[in-house]
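Omission of a single protein chain aside, the complex is shown with its protein chains in their original locations.
Should a chain be cited, it is by its letter among A, B and C, assigned in written order, with residues numbered from 1 in that chain.
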């Protein structure tokens, strides 16, 4: 279905490397969560996130095409700004789901896992704010 | 070669709509520029820009895959921040080329076209800073 | 030399308006927290935050002075970028403390207060990412 488009080997490797095991939020204490939220915090928005990402893939591919076809610089910049905003919106939705589920359940448990989750979330927010 | 991936019709239309005629920087006074810089200001970096954009297409597609395969939220956020930074770098290179060529030559000519170019560049920078 | 400048009445009012009552994190369930963390989540970093803010006040006032004394534009832009980064660092430290204390304790309690805290935190992060 999905053809072999843009997928340089280093990206594939990275994706593989960052895929984790099969427990919710990567912590043991989440085993009592229901099936719908298994694996991660964005289960309820997964479909919506994928739809948005496909649209962004289209936008980003369109930018490449604009450069290839010698489109006027300013029009390309406009498209890049739009893609950036769209990516940030996806990030904020993922983050919201993450805080609502993984971080919240870790906080409810308390202990070092809770601290680790908070540190990890803050580091991700910092990267996002600076990106 | 390039398969029919992610290219919703609205994106295609947008690309078409934003493609302009065949004059450098869309202003008549650039006719005396050499062939290498015809059409736009990024001719000398075109190859590099396309290479970078293809890598970003790969990164963005990898993000979609990460969501589809239930990758841990934080790892996806890291990838989104990286893609945002990469897109901003492309935008800054485009902008640099645009200022060095289109805006510089318009400024050299002066008059209303120069003003228009400056206004246009500032609007693009504003969108970029806020994206 | 410098008179009682930076405190227009509207700012003062705003500050007053946003000051809340005397409970930690504005929720009742925090009454069992110790005195050091009463009122808010940044008690342990309060001194450091104030020191940083005073430095930023100095930077921002220096920007005004640079404009008043006709300093070269680019040098002012450099100073503005530095102040923005410094303000974002303060925001990220505040946010970290807020997640570690207020949000974590609300999450531990659960219920509508926890949801409200999360929504509020996400809204603040969104504003920060877009600012």
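Quick note on the criterion: a residue touches a chain if its C-beta (ideal position, glycine included) is under 8 Å from a C-beta of that chain, and two chains touch if they have at least 3 such contacts.
All values derive from a computational prediction rather than experimental measurement.
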{"item": "Shown chains touched by the chain that is not drawn here", "value": "B, C"}
{"item": "Interface with the unshown chain - residue positions in subunit B", "value": "88, 91-92, 95-96, 99-100, 103-105, 107-108, 110, 114-115, 118, 121-122, 125-126, 128-130"}
{"item": "Those residues of subunit C which, in the complete complex, touch the missing chain", "value": "2, 4-8, 11-12, 14-15, 18-20, 25-26, 38-42, 46, 49-50, 53-85, 87-88, 90-91, 94-95, 97-98, 102, 120-121, 124, 127-128, 130-131"}
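The rule we apply is simple: only the chains that are shown with their structure count from here on.
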{"item": "Contact graph of the chains (line, ring, star, complete, other)", "value": "line"}
{"item": "Central chain (by mean CA position)", "value": "A"}
{"item": "Farthest-lying chain, centroid of Cα atoms versus that of subunit B", "value": "C"}
{"item": "Cα-centroid distance, subunit A relative to subunit B, in whole angstrom", "value": "23"}
{"item": "Interchain centroid distance [CA atoms averaged], subunit B/subunit C, Å", "value": "35"}
{"item": "Junction residues of subunit A - those touching two or more other chains", "value": "88, 91, 95, 121, 128, 130"}
